[in-house]
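Heads up, one of the protein chains got dropped from this complex, but the rest are sitting where they should.
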Amino acid sequence: MSDFYSKLRSIFPPDRLYEDAARVTPYVSDGLTVFREEPKAVVMPISNEEVADTLKLCHEFEIPFVARGSGTSLSGGSLPIRDGIVISLNRLNQILDLDPDNRTARVQPGVINSEISAAAADHGLYFAPDPSSQTVCTIGGNLAFNSGGAHCLKYGMTSNHILGLTVALPDGTVAELGNDSLENAGPDCVGLFVGSEGLLGIALEIQVRLMPVPESFQTILASYDSLEAAGDAVAAVVASGILPGAMEIMDRLAIEAAEAAVSAGYPEDAEACLIVELDGETAAVDADFQALSTTMEQTGAKEVRVAQSTEERLLIWKGRKSAFSAVGRLSPDYIVQDGVVPRSKLGQALKDISRFSSEAGLRVANVFHAGDGNLHPLILFDATEADGLEKAEALAGRILRLCLELGGSITGEHGVGVEKLEYMPDMFSPTDLDAFNRIRRAIDPKEISNRGKMLPSKEAPALSSQGPHPLEKAGVISRM
Amino acid sequence: MAEQTQNMLKPSSIDELQSIVRDASKVIVQGREERLASPSQKEILLTRVSLSKLNRILEYQPDEYTITVEAGAKVNDVADALSEHGQYLPFNPPFADENLSIGSIIARGLSGPAACRYGILRDFILGVTLVDGLGERIRTGGKVVKNAAGFDIPKLICGTWGSLGTMTEATFKVFPIAPEYRTLVFKFSTFEAGHSAYVALGRSKFTLDVLDLNPDGHLFIKLGGQPGSMDNRVFTLENELGLSGEEPDEAFWDATIALCRFPEAGALVKVATSPKNIPALDIALRPKGQSRRYSINGYVAWVHWHSPLDELHNILENLGLTGQVVSGPEASSIVGNQSQNAFFNKIKSAFDPESKFPDLYS
Partner (left out) sequence: MISQISKDKLGPKYASMKEPIEACVHCGFCLPTCPTYSTMGDEMNSPRGRIFLMKETLEGKIDPSEIDPFIDNCLGCLACVTSCPSGVEYGELISPYRSWSEEQRKRGTLEKLQRFALLKTIPCPDRFRAASKIASVFKPVAPYLPKSFGAMIELAPSQLPEKQEFDPIYPANGTRRGRVALLIGCAQQALAPKINQAAINVLTRNGIEVVVPESQGCCGSLAMHIGASKEAQAAAKKNFEAFPDDVDAIISTAAGCGSGMKEYGTLFAGADEEIADQAKAYSAKVQDVCAYLDAVGFAPPENSEAPPIKVAYHDACHLAHAQKIRSAPRKLLQSVPGIELLEPAEWEICCGSAGSYNIEHPDTAKELGKRKVKNLMATNPDVIATGNIGCLTQIEFHSKDSEKPVPVVHTVELLDGWSPGR
């Protein structure tokens, strides 16, 4: 093993290879701080070759590795692996090329999501996927999780905006997948790589699709007396045949937190508010707005406000996008779930969640991508209580199973990571999981690429739904 | 036991299909068995399977905007069911006259011109169930519009021509049909002029359903929306282009590459390209005089090729482009850039370790 590290030292100078506590410790957790794990080392490559050479070495010595972008994963995706290394991609952060006529950009994985739109703005273009964390998270992380955002309702998730990739496979070979077109000729290998949670290797260069900035927006903020009423309003808009760019709901707790963070002027006396945004050609938006207003009138909203200026519109979004972090003001500890339900069952799901919440005696804040049926219950708990986290996780489990019962999914965009591993067998049969494992091993026979994530594998054999996390039992991870 | 006619097995359940695959050494799926009277010499050694009995719409709840169908269902039947509720498949499955099956449209990886507005097949396929080379039934993706759990096999499978397994079910995300559409043709006098407008429109504020270009410089546009807004939008568009649009003539829809049916002879090749690459591609193809059409705002070139395929392969390779033959005897062949080859073959070995299904890359 010492051989491995001496070889690693020949790839990286000391200021880009961290082995001491002070430089390794800040990498022990991602956005899900209830888990932590010490890596053996953190490396900070500045070229594709360095990444490929590192992977070759990892492959040779069977050292597990995890790629890391900005470490905002909410499912433990970038949690280090015991006895493994972290490959931090933050210095591979250049926009390599921006082609306005082809409406594409080629970027390195460490580029921050919103920087792409900032660079494209001069050409009237933008990068559509807009996770709430877009000012922080990297395109590499977005790609690994197929991240979504408020505006993915109409324009699709990250995957729909990634055209081509240069990747380093887990054995260090470099492959070109896809192309610079929106269409494929042959199998969609890019589609497979995107959303693979880092299990198939590391993306080195990413060809993204840019879209023209819509000519017009109309943003409506409606408040409701109950969360279900807001949920039913979403179903009504969806059924009306109008296709908004975004449809988001926040409940009272989330409104309170977001308002404290950005003073966006959200209705403070409402139990829930619904944000609906139309975008497109002015004439089309105006016509849709008429139709939408008619529909909204019948949803029993207490108050309907239309953003009167770009500033007002941006502030509404800033508040919405700050909501997760802002909930930190209500409770320093919370876990976010990410289940999806069919849109027609939103009202029911929200009612059940609120019942589960009072039964568990834990507060739940809801702020989510309603148009997609993608729930984000934030379960607030007191980590100083002996069983605080256990109680929260039990409630989280109940919510995820509810999503599955209603015909949905355990994750819409945050990924499985380590956090939802235990629910994979509830969603997929052993045959399905076996197929996933076969694919994984075809690309990574030693299972070194982000080992222990997404797929229950040899590191986490027994999965149980109660008590300590299975990975904890297996000694793979530990808690702070 | 599955029903059999003319050497063709017709399973009526997934269990039957699984046992067929387990027992066979080589399997080929054919959705349209009525087209071939008897198997060719080569095909006689194969177990030929038709999914014509697996043709139901399994789940369709219009207010959910998703639909789950069996792979043997005809695309046209699915489209009819959707349109009854004012909905459609936004990737605009082409070749309506061929009456393809859903499985075939996915296997061939086909999207039509109107995919310009919201995205291609891969953007609308949410879940897929398939029987792999071990005869296992694998359910991947989900039935809700958003799902990040597990590998995204539904996307991978598009364009794989049955090489990874046999699809039995698929779930799609669907969208509402716009209340009104307009189709216009703008007759620019040269290819260059048409192409400049083509590129400019792609970058513009206009949200178009179809944006196609012919080598003669004619631009085909379709746009949809609320009735009250259409005149205004067409007016703005005409202003922008400095030309008035005409209703497209019949000749256009009868042309070789009308994307309604496969050409009688020769190979129809789908080339993945980009708006700026089109002039170079067009120039390279001109000497052969092959008919072609640029679609989805320049991200796809449809090429009707009559010469040996190797020649097209060389042209595309020089331009760094990839194409796939979608009809004709060499259907499924990939021409031009083959850089995904090694990666895909590894994936294939995971799905089909005994090579029961046809190979895609040789």
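Read from first to last, the chains carry the letters A and B; within each, the first residue is number 1.
We take it that contacts are C-beta pairs under 8 Å (C-beta built on N, C-alpha and C of every residue); 3 or more make two chains touch, one makes a residue touch a chain.
Nothing here was measured: the structure is a model prediction, and the numbers come from that model.
Looking at the complete complex, one finds that the omitted chain is in touch with A.
Of the listed residues A:Thr173, A:Ser216, A:Ser325 or A:Gln348, the one in contact with the hidden chain in the full complex is A:Ser325. Screening A:Ser70, A:Thr104 or A:Ser357 for touch with the missing chain picks out A:Ser70.
The residue touching the chain not shown here, chosen from A:Asn48, A:Thr135, A:Ser240 or A:Thr282, is A:Thr135. If you put the hidden chain back, the residue from A:Gly31, A:Gly231 or A:Pro244 that touches it is A:Gly31.
Shown as candidates are A:Thr54, A:Ser75, A:Asn93 or A:Gln337; the residue that touches the absent chain is A:Asn93.
Seen from subunit A, the chain kept out of the figure touches residues 18, 20-23, 25-27, 29-31, 33, 44, 70-72, 88, 90-91, 93, 110, 112, 133, 135-137, 258, 260-262, 322-329, 332-334, 383-384, 480.
In the analysis below, only the chains that are shown with their structure count from here on.
Across the complex, subunit B is touched by residues 99-104, 123-125, 145-146, 148, 152, 154-157, 159-160, 169, 175-192, 194-196, 212-215, 235, 238-239, 241-243, 280-281, 283-284, 286-288, 290-291, 338, 340-344, 369, 372-374, 407-416, 420, 424, 427-429, 431-432, 434-436, 438-439, 441-443, 454 of subunit A. Subunit B makes touch with subunit A in their complex at residues 61-66, 86, 109, 111, 118-120, 122-123, 132, 136-140, 142-160, 163, 175-176, 199, 202-207, 225-226, 228-229, 232-233, 236, 270-277, 296, 299-300, 321-324, 334, 336-337, 339-340, 342-344, 346-347, 349-351, 360-361.
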